[in-house]
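Taking it in order: structure first as structure tokens, then the write-up.
For this view, one protein chain was removed and the others were kept in their places.
The block that comes next holds subunit A.
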Amino acid sequence: MSATTSPVLEVENLAIALPGGGDRLRAVDGVSFTVAPGEIVCVVGESGSGKSVTAFSVMGLLARVLKPVAGAIRLLGEDVLSASPQRLRALRGDRMAMIFQEPMTALNPVLTVGDQIEEVLRIHTEFGAKERRAKVLAMLEAMHLPDPERMHASYPHQLSGGQRQRVMIAAALILDPALLIADEPTTALDVTTQAQILKLIREMQARRGTGVLFITHDFGVVAEIADRVVVMQRGRIVEQGPAAQVLGNPQHSYTKMLIAAVPTMTPATRPAPKGALALETAGLGKSYRSGGLFARTRTVQAAADVALRIRRGETVGIVGESGSGKSTVARCIARLIAPSEGQIMVGDQDIARLPERRLRPLRRTIQVVFQDPFRSLNPRRTVGASIVEGPVNFGTSPAAATARARELMSLVGLDPAALARYPHQFSGGQRQRIALARALAMEPEILIADEAVSALDVSVQRQVLALLDDVQRRFDLAILFITHDLRVAAQICDRLIVMQRGRIVEEGPTAEVFARPKAAYTRALIEAAPGREFGRGVEPTAEAVPA
């Protein structure tokens, strides 16, 4: 980046007002940064830091209640804040383009993929139908998508998440915009897919000299892709600079805290658990059959031949990508779904095929904390009612259950008085604590955490992981920890099970699996983890440092 190149994007002193009643007056305030041609600038911060609001204000796509009140945003020297709606529309898709977090929902489900990419050409160019089609096919090819002709006629639901994100990138880059805004574009993807998409973005922007404004919460991704880093906290920039400098030698305490909170890929040393065997499965499998009288029957083996053992006081992790069957196994063990084959031994009882009536007394033994704290608590009931319901079903008096709920609230670090409040009055991290309290109220022996920290910010994630460790020791819990995140698994699991396409491909003590992975798939997973050197105390490689 020579100093003489004028930036594609200049954000200067940007302030955006929040509607009344928020936790602060301005969503962002005093935000200034630039993006040069061919440069990738990562804006990093936790939820509520204002990073997405900043990105959307550049595109002019802010929700109506959010109003820019000061500052300027210049795209190639032109102020977009004062541009007319017509002018903004002309710039969007042509000079600046955006890709989003959820490739599953960002494409229109009822229009073909080709049609949706072509739409950009129809809006901004005078190309004829033939020319448009040729351009789209070439673009699909450049995205390394298989069989562009067929892809062109496909609907989004026929594509995988990674393919959909490639389609989004194709639509964003087809007119060679000067600026690409990427809002958490890989957060919803598996690690191996994430690695491919990051590589694709790098390849495309390097070839076309596109400036990229990359929004992320993930320091691994930052280490992987950023030329420069902008760190935001509560609407303000607390630190910015070249990636190597910010990551290697952070100045601001918030940056330091964020970086320290990123779990490292080096497994923590944990004492070998010696508790009694709490759970054992053998030959556990689940298959789904579809079709019927007139249709061809199709069997999908979601999980097969799964054998695992968990002791009291031990945390066993199952890692794998979406579709690996890890959640299916968890749901079978909790008997939320009925396994098709195999045994699930809890103590000396096989619960795999117990009818619901005989299963119910055992249900309190196994409790689950789910991934999405925004959906796993009933929004119309107070959290107290949610916590007390289980024990009362098992015969505890409401008064005793409430007293216990108050103790548990303090244990998970929340005010017992908050029992009377509703879920929407809590943050994601707090809700996950409540979900944990709800599970503990049942006095379980086995706790299943199904991606329980995946939706949380790193700093909150670290706290919830510490809390899990604490309650495990306190109640001598056997924990089955389902996650796609190798960093988290490295920190909390005593033993690891790696699953791929419904089967276990590797298992062993966590340190062993990380140090000497035996299965090719495990190696691929570790390889794909973004910025895997980062957080091991190793600074990002020299190539990431801009000249």
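Some points to look at:
Heads up, the rule we're going with is that a residue touches a chain if its C-beta (ideal position, glycine included) is under 8 Å from a C-beta of that chain, and two chains touch if they have at least 3 such contacts; residues count from 1.
In the analysis below, contacts and distances are computed from a predicted model.
Matching "Stage II sporulation protein M", "Oxidoreductase", "ATP-grasp ribosomal peptide maturase" or "ABC transporter permease" against the UniProt entry of the left-out chain gives the name "ABC transporter permease".
From the set A:16, A:53, A:120 or A:302, the residue in touch with the chain omitted from the display is A:120, counting the whole complex. Among A:7, A:93 or A:211, only A:93 touches the chain left out of the display. Touch with the chain that is not drawn comes from one residue among A:102, A:341 or A:476, which is A:102. One chain of the complex is left out; on subunit A, the residues touching it are 59, 61, 88-94, 97-98, 100, 102, 105-111, 119-120, 123-124, 155, 157, 168, 171, 294.
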